[in-house]
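The complex appears here without one of its protein chains, the remainder shown in place.
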Amino acid sequence: MNAKLKETILNPIFKGNPITVLVLGICSSLAVTVTMKGALVMALSVIVVCGISSLILSLLRNTIPGRVRIIVQLVVVAMMVILVDQILKSFEATYAIDKQLSVYIGLIITNCIVMGRIEAFALGNKPWPSFLDGVANGAGYGMILLIVAFFRELLGSGTLFGVDILNRLGYVPNNLVILPPFALILIGCIVWVQRSIQKDLQEK
Amino acid sequence: MEYLSLFVKSIFVDNMIFAYFLGMCSFLAVSKNVKTAAGLGVAVIFVLLVTLPINYLLNRFVLSPGALQWLSPSLADVDLSFLSFIIFIAVIAAIVQIVEMVVEKYSPSLYSSLGIFLPLIAVNCAILGGSLFMQQKDFVNLGEATVYALGSGIGWFLAIVSLAAIREKMAYSNVPKALKGLGITFITVGLMGIAFMTFMGISL
Partner (left out) sequence: MNTNNNLYTVIYTTLIVVVVAALLAFVSQSLKAKQDANEKADTISQMLTASGFGTKAEFQKMGNAAVLARYAEEIGKAYTVNVSGEKVTDLPLDVVYSPKELKRQNYNIKGGSNKTGEPELPVFEFKNGITVVPVYGAGLWGPVWGYIAFEKPVDGSIAIKGAYFDHESETAGLGARIKDDPAFQAEFVGEKPDFNSESIFEIVKGGSPKNADGSEVTDNKIDAISGATMTSNGLADAINTWLGAYVSHFKACSAQTEVPAEEPKGEEE
């Protein structure tokens, strides 16, 4: 693997993280980080959707007319998400999984990361790097999601993945942590930590 | 009177940013100065004001179960609601594309300062959220849907302009280096969100 591809993969995880650096995908990171489970499901879905839609649109990139590119991008992304939803819904074994996922469908389609990466990367690059870029951005996003969810579930419900951790020690769950504003404050703190380590990101 | 209460409610009580936390990405990224923020705010109002009534009519006469009855009674059982996501998104994308072209032509400076966040209005969850809430709330006529669109848009506009004003002032305060810019903005929005929760108890 050459250096450029490696950079494509590693950059979004930390240095160019979609949430803390590019400010993409904030809405969903507030909505799904109340529990670890929700965050994990959402993270995996975004990795898959972001990778595959980057791939498809990169393949189509030379044929898309400039003036309607937004429509084409969104239609392709939405179609894919709905197709997966429909297929999962029709098998007995996957129906229960789909019910978990269906909550996130709207959030996945409107997740700015998917479209942001298509717009900024996939439309100008070959399919393979675009796919990797999509997956890596999904992963960088998922990482922040899990960090935020860890604190919110632990402090807000006293559990992790639904397993009681703090409550048995006499901890009283803090309801403020469950509310969306706290997630914002938490992400603010993550940005703080990241920029203390990585000084070149600091703003004047 | 009903229109007035719906209008006030959609601005303050159901504020897209502070009650539902929708449309956060562009809200955070394009709030560095009041002028750009106001530009994006107006664009959001416009897009909401155009897409929401269109989507309302589509939902009423095409998408919801039995909606095609006006064409012929034999279509009473047709249910196209599975298409609503993709149709809503396509309408929104088309309108955003038009707005993008207009802004590029008449205000190149605004165009360049909005950057990628102009096309990203299409995935601004506040816009799709508006259409989905419209579907949810079962507005009885086009007037209600339009008032709701205007109210939500103005609520979003007010939110982004007030955040931009705070950020302009904050440039003079002594914020820790690594927290400057994005980090402190997240925290500010969190605190504003907590303040806005006082509106939640109001019933109009």
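Letters A and B mark the chains as written, and numbering starts fresh at 1 in each.
Convention: a residue touches a chain if its C-beta (ideal position, glycine included) is under 8 Å from a C-beta of that chain, and two chains touch if they have at least 3 such contacts.
Just so it is clear, the model here is predicted, and its values are computed rather than measured.
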Residue among B:65, B:108 or B:176 touching the omitted chain: B:65
For a quick check of understanding: of A:64, A:120 or A:154, which residue touches the chain that isn't displayed? A:64
Note that chain A touches the absent chain at residues 31-32, 34-35, 37-38, 62-68, 71-72, 75-76, 79, 82-83, 86-87, 89-92, 95-96, 99, 102-106, 153, 156-157, 175, 178-179
Going by the touch rule given at the top, which residues of chain B touch the chain that is not shown? 64-66, 79, 82-83, 86, 90, 132, 136-138, 140-141, 200
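Everything that follows uses one rule, which is that only the chains that are shown with their structure count from here on.
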Residues on chain B engaged by chain A in the complex (per definition of touch): 21-29, 82, 85-86, 89-90, 92-94, 96-97, 100-101, 116, 119-120, 122-125, 128-129, 132, 176-187, 189-191, 193-194, 197
Chain B-touching residues of chain A, taken from the complex the two chains share: 20, 23-28, 30-31, 67-71, 73-75, 78-79, 82, 86, 105-107, 109-112, 114-116, 119-120, 179-185, 187-189, 191-193, 195-196, 199, 202-204
